[in-house]
Structure formats: C-alpha cells, structure tokens
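Worksheet: one structure, shown below.
Of the protein chains in this complex, all but one are displayed in their positions.
Labels run A and B following the written order; every chain starts at residue 1.
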Amino acid sequence: MKIVYYVNQFFGGIGAEEHAGAPLEFRDGALGPAKLFEQLMGNDATVTMTIVCGDNHAVEHQDQVTAAVLDKVRASGADLVAAGPCFDAGRYGMAAGAICSAIQRELGIPAITAMHVENPGVDLFREELHIVDSGISIAKMRDIVATMAKLGKKLVARQPVGLPAEEGYISRGLLRDQLGDKTAATRMIDMLIAKMDGEKFDSEMLPNAFAPVPMPARIKDMSKAKLMVITDGGLVPKGNPDKIEGTAATRWGAYNIAGSDDLRSEDYEVSHGGYDTRFVQDDPDRLVPLDALRELEKSGVIGKLHEEFLSTCGRSNPLSNTRRLGREMVEKIKRDGVDAVILTST
Amino acid sequence: MQLTLAVHPITDIQFGTRLSLDGSALTVDGEELHRLVLEDAAIDNVAFDIVRPGESCRAGPIFDVVEPRAKADGGSDFPGIIGAPTTAGMGTTHVLAGAAVSVLAEMSPDPSRSATGRVLEMSGSATAGSAYSKLCHLLVVPQTKPGLPRSTVLKAYRVASVKVAVHLARAALAQAPASTQTFEPIGAEDKSREGLSRVVYIGQIFSRQRKPAVDEPIIYGTNTDGMLPVILHPDEWLDGALVPSLNSWFGGTETYFYQNHPVVLDLYRRHQAREINFVGTVATVAGNDNVDRVRQCHAAANLAKWNLRADGAVMTKYGGGLPHADLSETARLLEHMGIKTAVMVSDVARDRRVESALLFNVPEVNAIVYNGGNGTEYEIPKAARVIAAKPELAALLAGPMTIDANNIIGVTNQQGASRMRSLVY
Partner (left out) sequence: MQITSALPIAKMVGSNRVVLGTGIVHVTGDAKLPLKDEKDLRRKLVQQALDALQSNEKQ
C-alpha cells in the first residue's frame, strides 16, 4: 500500500510560526508524523512521499498549492492520503482539509486526517472527509495517529465505516436511516427519563447549526454614518489591560482612538496565539486600518469614525464563547449609536 | 375515569353470509357492509377486499387505517363522528386485535410529492418497518359520486372508515374477550406516586399550515378551528376522541396509532411499573402564523406547568416542517419553567445533511428523537395482486418499482410508532 502524507512547516521540521510562509515541497519517504503513521499502518504500507507546506503559504495560495499537489499525487499511484494531526492549528486544518478533499474528490483516493473539533478545518471539510478527533494535546499524538491508521485501513479496503463514536472521527453532519428495535415513543421517553434524572443521554439530533444571518440593509449615505472597527486579531493596548486571552478568549475590550490618525507600534501589543503577530506589532494599522479610515473621515467620506475600536481574539474560540462576545459587542454598538461595523479577521 | 379494553385477537378475516366472530376468525357480510357504506349519499358504490400478512399484494393510496373497536354498554363510538360527542375513555371497548379496516382513496393525496400516496405492502423486505403488514386488513374501496368537492370526498372516506371499523367490532360484543386491559387511574388524585417524576405528553393533533374543512372531524368531531390547547385524559386518545386530518401529511398519522398510541401506552406502562407518575396530556395545534404560534405555545406550556404540574414532558408534532417551530418553542418555554423536555421530530432533510435537518436552533431543546425515512428506498417486486380504486392507480402500483420508505404506510409515523431512525455520522 502506497501512502502520501501532508504536514505543515512545523511537523515537517522546517520551523515554527516564523516559517509559516514556507513554500510547497515534496520530499521522498516519511517525515515527522508520517513515520509513525507508516509504522502503524503495518508492514506492507509505505509513505512514498511527504508533502510539506507552510500554513500561511498553503492558505494564501490554496488553489496553486492544491493543483500542484494533485499533479504529484496523481503520478504517485497512492492508495491513501493522510494529513496532520492538525490539533487546533486553524490554518493547518484548513490546508490539510483542502488538500485531502481535493485528492479524494478529483483522484478518488481515500483520505484521512485529524483535527480538534473546534478547528475551522472541521466545519469546512467534515462532510467530505473522515477527520479523527485529535483534541488539542500533542501529547496524544501516538493514539491519534493510531486511530487514523485504523480508519485509514478501512477506507482503503472500502469497508463500511461505523459511527463517529465507535471509529473516533468527528461527526460528518450526514444522516443515514436505520431500522431498529425500539419505537420512537420508547426512545423519546427513555431520553426524557435520563434527562430528568440528570443522566447522560444521546440525542438523535443536536440543536447546533449556523442559522442564516439576515442581511441588514445597506448604508445609504456613508457621509452621514457612524462607523466602528472591530477586530478578532487580538490587538490590545500595551500591557493587555483587559487580559484578553490569546486562545479561546472570554473577554473583549473597547479601546480609545479619539484624536489619533494612526496606530503606533509602541502603544499596542497583540494577544493572539494563532498567527505570526510581528507584522501587526510593527504597524497595527495592518489589522485596524485607522490611518485610512481617519483620512476618509476627514475628507467627509465617512460621517464619523467611532472613538473606540473593539477587540478580542478569535483563535480556537468555541461558539459558546464567541456567541456571547458577539452579543455583548452588539449591545455596545447599539448603545453607542453605531450604524456600520468593519470587522477585520485574521 | 377508567377505560377497559376487551381484547379479541384476530387471526383471519373471511367473507360470509353473516357478521360473526368464531374464536379468532372474523366473518364479514359483504352485502351488509355495502348497504352500510352506501348510507352516505356521497358514495355511489364500494368494493371490499381482504389482505393477509405474507401475501404478495399491495393496496393504495391508503386514506387511513382503523382498528375495529366498539363500545359496550351504550358507550359512544367515535364521538362526534358517528356517536354522540360525549367524553371518550370510559367504560369497556371491545377490540379486534390483529385486524384493521383500511380505506383506499381514489386519487393520490399529494401528486407533487408522490403519485402512489401511502401504500400498504403485505410481504417482502419493505414491510420490515411497518406494523400494518402484520395485520389482516379489510380493505374498503369506495367510489364517490363524480364532481364532488375534495373535502366532501375525504369526509365520506372518514365516515366509512369508522362506521365499518365499529360494525366489525360489534361481532365481539357478545363474546368473552381473550384478555382485558384496564388502565391505571392517572391524574391529580393519585397520591400513591408522590416522589416520582410527573410526566405529561403534549401532542399536536393538527397543523394550521392548512385550513381545515368546515365539517372536518378531528377532535370529538370538531375541526380544531379556533381551538386552544386542551387537557385530555390519556384514555381519550385511545378511545376515539381523535382522528387524523382528512388531508394526509408525509410524516404519517393514522387512527390506528391514536387507538394504539405508542407514547400514551408506553407512559402508562412506566406509570404502572411505578417508574414515573403519568399525570396527563395536552392536545394542541401548530399555529398558522407567528402570533398564533405564540398563543398556542404559551397556552400549552402553561397547562403543563400549572394544571398538570409537570416535571417533564414528551412531545410530538403533526404535519410538515413548520410545526417544528411550535414544538421547539413550546419545549423552550417548558425548559425555562424548569420542566425537562424530549421531543420527536420528522426527517425533512432530503439532502441527507444534518444542517438541512435542523428546523430549530434552541440549545435547551437538546433531547431529540429523530424519525428517519427520507433516505431510504425499497425495491418492491411485481405484486401478485394490486388493489386500488382505479385501474390507472393499480397500474401505478403494480411494480416492480422503487418506492420511498415514507410511502410504505407504517414505516414513518408522527405518533411514535416508527422504528426507523436517522443516525448522524
């Protein structure tokens, strides 16, 4: 069995976040986690090629990277493609997901990867791919890769795949029918009794989904409108007075920019564990474009730029946090009479 | 308030000269039935047929399936439809268990959704999920006068369904039943179950997605127009107070499963076993707009909370997709009043994706039973016998053909009878 394996710059041994721009490379044989995967897949399995790419490069040049990978993998005669584990590295997850899904779709080669359930790559690719639930801890690497191998073998053999809980993958959000022994009435009453007793129960459907967001009507006249900037890139005043966390932030802050034409590096820092923050640190306008907005306000294009910008950190942030953060921000937006918001997201 | 079911198991139905029950063999007089059904001026002619489990035969479209039952001692059968509209659920009712009266329609109920309508299949792998394939059915094949309005035609089917069902069960009145089932008393008076969780069943019996016909019988013969939620004793559900709307919905609701209501019967069983205190039920209607929904949901939730003093509620819906909003809103209100809920929804996800299945997004409504069926098709063979009201319908049903599981009557059901669920993977 021939396997092709995809890793990012860190797991490919190039370097950490500062090398996230590393270009696409094709290396012979197994590198990093691919070695473990090869071992766990058994004697007749070989990782013939390890693909390495910097996370930023992969995300920013997704189309070119995917096309180049498809060409190589097509020629490789691979039986299986594996990627990750990506844990909670969001760009890694997106890149791995994009590559695996393209290979699966275009070349018909089964793919297996692993991510933390909150990784944005999951929501994007869960339907197409089998994504093993990796959690966030790299310490679990061996167990995760073992689960990937077990499931990978089934996919190659085209055996039926069991339910997520049994096989260790993240729910793909798909439905299949099954005729069982218990009537719906019995299942419903069983569930209620467990719920009333405070016991664990397995709902047959979960109430979570992204409900469509109704589009607010456009701003008719920007020269009369009050505009506010919000960012989830974690830009905070030096010292991070509100102690906004760099991961799974539970807080947000409002920071005064009245009278400023420009955000200065010495006044700010970045609390965000998910990207290389050097460039924003050097010039915070690269995240909160105050300079451009102030010009537009002075020339009358924008009626008024609100004297504060709001900030939080979007990294690995579960919906349970972000829904609340968003609601709280909306209350302030309404209180302050803001008409329009620009949200900059990393 | 106490109901006793006198149960007579039926293993066969045959035509003969006289209606009679001999052991478990029921004999019906076709001519007598003919006269009975033609009492309705809307019906020009009627044919009857008998189908048995395991036979290679098929019938459809099915209007409704009714279990033959008759009240003893002057009780009212199907109050408000044929009997006086007194309260159901008291006294003795004789039941021909294992038998059914199934009325065929002369047209597909919803041609845009399916040409065949609901099909009764008596053998083969498609029957695995349906309780109806294990019953002996007396099929009623009516021929209504041409040119009648649709609601008049459907009303005629409704009346015929209950008249024939009651008539058949009268054969048992003079016989000793094989067994009787008397239901434990339930309600506010029961001091013996203090400390057990108080559970209510809240069931939608109609959806205002459609306007009912003026004379459409649903609850005690009334059409539910203007109705607010009402407290019913569980025995009322079991004893003829309710029939489905004249217009069928794909989710599946039959009189048979009001009479044999899976939720009510299971709650009774656990009440009897002293696992819960089954305190009562609320019958409600899914609203026709947002204002109506608020009215219905608040009323139903408050009946459960303040009149029935519920600790927990199980809930079913009626109709199509929109009533899920009523279901979830009522459940949300209950949860906020400290009442735990579990709800049963219908599968509307034709693309087999969970996102398409989620008709509400209320975090507190997190105990959900998911009736499947949208993703399953059966290959059914050519049937040796096809019974239908018109030759073109018979031709449509002949087979071999592929049929959605939703269209095999009994596989999907909104009253809790279905064993087909959708798994998330």
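Annotations for the structure displayed:
Basically, contacts are C-beta pairs under 8 Å (C-beta built on N, C-alpha and C of every residue); 3 or more make two chains touch, one makes a residue touch a chain.
Computed from a predicted structure; not experimentally measured.
Looking at the complex as a whole, the chain kept out of the display touches A. Only one of A:D283, A:E307 or A:E328 touches the chain withheld from this view, namely A:D283. Of the residues in subunit A, those that touch the hidden partner chain are 20, 56, 59-60, 91, 94, 120, 123-124, 210-213, 215-220, 222, 225, 227, 233, 275-280, 282-283, 285-289, 291-293, 295-296, 301-302, 340-346.
What we mean here is this: only the chains that are shown with their structure count from here on.
Per-chain CA centroids place subunit A at a distance of 47 Å from subunit B. Taken in their complex, subunit B has these residues touching subunit A: 128-129, 197, 199, 262-263, 265-267, 270, 275-276, 311-314, 340-345, 347, 349, 352-355, 357-358, 360-363, 365-376, 405, 413, 415-425. Across the interface of their complex, subunit B is touched by residues 127, 161, 163-164, 171-189, 191-193, 195-196, 201, 203-211 of subunit A.
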